[in-house]
Structures are given as structure tokens and as C-alpha cells.
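This report refers to the structure that appears directly beneath it.
What you see is the complex with one protein chain gone and the rest in place.
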Amino acid sequence: MELTHFDENGNARMVDIGEKDITSRFAVASGKIFVCKEVYDAIKNKDVKKGDVLTVATTAGIMACKKTFELIPMCHILNLTNAKINWEMNDEQLPDGNYEIKCTCLVKCEGKTGVEMEALTGVSVALLTVYDMVKAIDKKMIIGDIYLKEKDGGKSGHIVN
Amino acid sequence: MELTHFDENGNARMVDIGEKDITSRFAVASGKIFVCKEVYDAIKNKDVKKGDVLTVATTAGIMACKKTFELIPMCHILNLTNAKINWEMNDEQLPDGNYEIKCTCLVKCEGKTGVEMEALTGVSVALLTVYDMVKAIDKKMIIGDIYLKEKDGGKSGHIVN
Amino acid sequence: MELTHFDENGNARMVDIGEKDITSRFAVASGKIFVCKEVYDAIKNKDVKKGDVLTVATTAGIMACKKTFELIPMCHILNLTNAKINWEMNDEQLPDGNYEIKCTCLVKCEGKTGVEMEALTGVSVALLTVYDMVKAIDKKMIIGDIYLKEKDGGKSGHIVN
Amino acid sequence: MELTHFDENGNARMVDIGEKDITSRFAVASGKIFVCKEVYDAIKNKDVKKGDVLTVATTAGIMACKKTFELIPMCHILNLTNAKINWEMNDEQLPDGNYEIKCTCLVKCEGKTGVEMEALTGVSVALLTVYDMVKAIDKKMIIGDIYLKEKDGGKSGHIVN
Amino acid sequence: MELTHFDENGNARMVDIGEKDITSRFAVASGKIFVCKEVYDAIKNKDVKKGDVLTVATTAGIMACKKTFELIPMCHILNLTNAKINWEMNDEQLPDGNYEIKCTCLVKCEGKTGVEMEALTGVSVALLTVYDMVKAIDKKMIIGDIYLKEKDGGKSGHIVN
Partner (left out) sequence: MELTHFDENGNARMVDIGEKDITSRFAVASGKIFVCKEVYDAIKNKDVKKGDVLTVATTAGIMACKKTFELIPMCHILNLTNAKINWEMNDEQLPDGNYEIKCTCLVKCEGKTGVEMEALTGVSVALLTVYDMVKAIDKKMIIGDIYLKEKDGGKSGHIVN
């Protein structure tokens, strides 16, 4: 086992990707925000305001994908060829009385390293933006289940979680 | 119920905080990353490398607190007076065989609006940084349980979740 | 006449606002994008897609207000208390066959200097975002009529253009 | 007609450029600021201060070209190979008594998508910087006539407006 | 002796400045770049190009002062009230045959903590910009003698180095 972000002296460092091949890569990450019924309805209902919450959050998430290299110290600057966010509103009430809104982020790149951090960052910031826009109503929201759903390209091949 | 981020025409907007009082505010958010034993041990063990993962993640989290206004569209620029991140390594194995590492972020401000988004953003980016630095070992990690633990200052007073 | 951004040696510099009073300030700027009928209709029509163009542009404009100090070299970092963008779709065809979409940006601050550059930057980036999102349809769009409509607060008092 | 920035569900998204060819591309955008005689002379005269206004604005414009992907939500990160700004001072007084200063921005790239947004953003920020540096003298300036003058490379070929 | 950036657990953290007084503060930092005669003359000579090197570097230095909180992890976001850069060209040849160009940066703030890091960052980036603009001529330049010349305001009072 090797922690590839550290060199022989224990200093933090970026991984050297100079020798890696340029391949087509993509990653899909997802995550959820758990909200009360009042928030869920406010976002779900078909009036303009609710649509806007997710559009603002989508915009923030896509912009965050492009800022990943500024946020995560050892991430490389990558020329993403695509970034896309989708939302799923699940009308079924959870056992604890809350509802879940699911966010999925797809990122693509032609490059020398994977884009899972970009997808995970996009999801995280999109969910934080939802939180911010409705926090006046619900102060007990939880963000969770953020993970890498799928990735492909590069040495480790196709991974589905 | 009013979605304070939207104006009468349904346009997204920042909340006008011009009339609010300047008070001492703080917010504490926390979150977790669930990792396999190999990752947990690599971070937990007392050699330099493992300590470094959390120091790099702490650094990234604190820097992210200061970048919140750039990431979350409707957040205000605030002059944070403090930002601090702590970690808890929980040696007890979870039922699914994984381990959890908990991150807590405290943010303070003298200002006209709360700092919960700054604390939540700090936690999120710190956990994403841990993910990035050990993802070569474990591709099934999950980030979750991100929520506001406590806040004080301003109209809504002291809140403990 | 004094060019307040330059010191005695001709070096560029920020204006020293240390001695100025903290007052409530606001500025309103506006601007237009001139587009062909096809673009105008695509944005104006009440389906989701068209609403989204302006929501994405509003989000970008508000985020740009907060980035003004990074873009305009001699602008100060200001803690904006509000930023808001409105759109006017003018159905009347212009003599040259095009249509105009008008963007207005309001910015507020409690501070030592005015916020006209923030309002002008918000308008400019919002209009550029509209441009970007429909440029596949119309490659002859023009952005113009960007000016300061109104400001108040500080030594120069209430100005209406 | 297809609004390429939106997917089937109406969510905002970046255009997927993964399949596009890498070609040499350039774009030229231009724009104007309309100023009173006093401002025009202050900038035009051959003393150091006036030269500096345009140098600071040039610097800001070039830096803005590189920040386009952070400002315009759906723009891609591109490795620009060149960015250049030129100014034209037009001594002829306009019918309304004002003068115009014209800014042109050239951007080049070897990439999968065009650089018109980079050129337009460079022009916009350069003109806003001129505005900022002389706004103490003239509060009625107008920025306008921002458009794409020429572009080449990629599927749509050579375009001259 | 206390390393005020670290908490009791050894985690990196920002210093809590919430309890500190708001006072008028300033800091002056300086630094030098040592260049060969050819570079020195190219910058010193009174034609436009040479003046521009220092104007671009001044612009970059002032912008960097405002970015200090993004670059130095534990620095606070401060609302600088002034930032100013001056240059001294010293015509006297040094014993090693090189020449020195000296940069001084003054930063002011009304705030709860000092601005020495902002002044030091401004100097550093201004000198790096000079380096970048003439590096095609001289590949042996050295940047050095960067230190805090003077500061005032806050608990530690007036310091002159």
C-alpha cells in the first residue's frame, strides 16, 4: 500500500501524472440532502421559485467542478469536457418523517488522471447550495450519502459502486 | 413561509442584510467519512504520513471557509474572525466493517448574518480532501452526516442540533 | 481634476478610503443584450428552458458582484449586504429587426466607498452569461448601454442618470 | 434549434465537447466606452498617468480572459495560448459631445471549443477597469458595442461580423 | 512562547481575532529583484515598454494584496482601505555586476488584525511579475530582501525594522 500523495520524506505532494496516458475519462458521483416536508414541497412544487432552487444549485455545482483544483490541495488542473448535474425528488416519506433529494453529477475529461474529485465536489457544493437557499425554513437538514457511483478511463478501468 | 433568497419575480437574489444588527456569531458543523480498515489505519497510525493527511485536510477546510462566498451563490462575503477544524478518529469498527472519521468545523464572525454555510463548507471540503488523499486505497468511501451542530448570534438565537 | 487612482509618481494605486465614513450605500446599473427573434423567443417562452437562461445568468451576475475586487484592479473588498438582478423582456421589435433584453443590478453595502463597480460588473457578467448560453443560435448579438442608473450614500450623494 | 446548454430535463449543463476535434482557434471581440472630453484628454495625453490607465486596464482584461471559466457558468477551462488587448482613441467628438475609446481583445487557443467568451470577457473587464479608474471625473460614462468581431477554428469556420 | 496558529491538539487553525479591537493599521514591506544590466536598462529607459513592466507589476501586486487570504491559509479576510506600490531603480552597479530594483508596498486597514502579510504578499507578487516579464532576457535573476519595514496599529504598536 502506498499513499501516492506523499513523497519519501513525508511531505505532501501532488501525484506525478506526467507519464500517464491521456484517455477519455468520466466519473459520476451522487449525494443527498434530507429535508423536512415543508422544504421538500417548496422545492418540488411546480411554481417558479422551486424550480429555481435546483437551477441555482446546478449552476453552483457545475462552477464548483471547475474549481476543484483550487479547493482540494493535491488535485490537478484538468480541462473538463463536460459537467452535468441531475436531481431526483423522492416523494416517499422516510421513516423519520423527512424527505430526500438526490443529486448526481457527471464529469468528463480527456486527460491523465480521473475526475472523481470533480464529480464529488460538484455534488457537495450543489447540495450545500440547496441547504443555503432553504435554511431559513429548516435548520435540521442533513447532507449525506456522498460517494462515487461510477467511473471509467485510466488504469483502474470501469468501476461501479 | 418565505423563501428569503427569492424576490417577488422569482429571480434568485441574495438576502438583504443591510438592516440586520452586527452581533458576535458562531456556527459549528460536523460530518464524517466512512473508510475501510486499511485507510483508517494509514491515517490513524502515528507516523508522519498519517498525521499529514489530516493537516492537509485541515488546511483545505479552513481555506474553504474563506471561499464560501465564491462557492455558494447567495452567501455574503463575511470577515470571519476564526475558523478551526478538529478530527475524531473512532477506533470502533462499524457493523459494515468500516470505520468513521469525524470532522468538526467552528467558524466565528462579527457580522450581520450567520456563518453556518462557512462551517458546513469547511467540513465538506476537509472531508473531500481526506477522500482525495487516500482514494488510491479505497474507492468505496462515503461522506455523510454533514449537519449544523450548533450556532449562536443573531435573531434566531442559540440553536443546538 | 485629480485622477485619484494614481499617486504622485504616476504609479497605479488603490484610493485610500481609510478616512471616509461608513455609510449605507447602494448602486443600480443596467445594460442590454440585443438578440435575434429566435433567441428572444427561446428565452421569453414560458417553458423551463427559457426561464433557466435568466436564472443561470442571474446566479452568475450575483456571484460576479462578489468577485469585483478580484477583477477590477483598484476596487476594494467590500462586504456587500445585498445583490439583486432583474430582467426586462421587451417584446417590441427594434428597427433593425432585433429584440432587447434589459438587465438591472442593485448592490448595497455599509461601507467606506461606493458599489457602482459591483453593480456594473454584475450586469456585465449576467449579460455575458446570456450571450454564452444562446451563442449557438445567434453569433451577431451585441451587449451595450451599460451604465450607472442611480447611486446613493457617501460624499457625492444621490445621483440619478 | 437546440439550446445546447440544457439537457433533456431542462437542467443547466455544460456542453459536452469530448468528441470535438482539437483545432487552432481564435476570437476577436471589441467594445467601447463613451466618455466626456475631460476623461478622454486625461487618458489620451502623453503623460505617464494617462498611459497607465490603459495599461492597468489591459492587464485586468488579460487576467479576466483567464478567469472566464470562473465567471461564466457553462464555459470550459481552456489553455489559452495567447491573449492581447489593443486600444483605439478616436479624437473625433461624437454628436452628443462625448468621445469613444475602443478596446479590442484577441484570444487564441488549441482546443475543442471556441474562445469568443474569453475575448468578450476580456473586453468587458478592460472597459470596466477604465470606468473605475476615471469614474471620479465622469459619472455618466456608457459601455457598449460589445460584440464578436471575428472568429475561426472549429466546426462553424471563419466568421466575420 | 506560543504558536498562536495551533490549537491544543496540534491542529492548524486561524487565530481567533473576535475579541481584538478594531484599530487603524498599516504595514510596509519591501523586497528586491537583482537583474543584469540589460534587463535593468530595458526597464529603466524612458520608453513606454519599460514603464509598462512596472505598471503591470504594480497592478499584479495590488491585486495580490487582496488575494492574500486565498493564498496564505491562516490569514483573515480583511477589508483593506488602501494598497500602494512604489519602485526604486538604483543605478549603481552592485559588486557582482548586477543591478537592483526595489519594490515597496504599503497596505492599510481598519480591522482586528495586522496587514503585514498583505504587504509582504504584494511585494512578492509584484517582484515575481517583473521576473516573468523579463525572464526571456535573464535567467539568473534573484528575488530577495523581502521583509517587514514598518507597521503600526494593534497591540504590538509601532514597529520599524
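Letters are used for the chains, namely A, B, C, D and E, taken in the order the chains are written, and counting of residues starts over at 1 for each.
The rule is simple: a residue touches a chain if its C-beta (ideal position, glycine included) is under 8 Å from a C-beta of that chain, and two chains touch if they have at least 3 such contacts.
What you see is a predicted model; the values in this text were computed from it and never measured.
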* Structure fact -> Not-displayed chain touches, in the whole complex, chains A, B, D, E
* Residue of D:Arg13, D:Lys108 or D:Lys135 touching the missing chain in the full complex -> D:Lys108
* Those residues of subunit B which, in the complete complex, touch the missing chain -> 48, 51-52, 55-56, 59-60, 63
* To do: For the chain that got dropped from the picture, name the residues of subunit D it touches.
  => 24, 54-55, 58-59, 62-63, 66-67, 77-87, 108, 110
* So that we can see where the missing chain sits, which residues of subunit A does it touch? -> 7, 9, 11-18, 69-70, 73-74, 76-79, 111-112
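Throughout what follows, only the chains that are shown with their structure count from here on.
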* Asked: Any chains in contact with both subunit B and subunit C?
  -> A, E
* Tell me, which chains sit next to both subunit A and subunit D? -> C
* Structure fact -> Comparing which residue numbers subunit C and subunit D contribute to their contact, where sharing over half means same and under half means different, the two sides are same
* Structure fact -> Chain-centre distance (mean CA atoms) for subunit B and subunit D, in whole Å, is 37
* To do: Could you tell me which residues belong to subunit D and also touch two or more other chains?
  => 11-12, 48, 52, 55-56, 59-60, 63, 70, 73-74
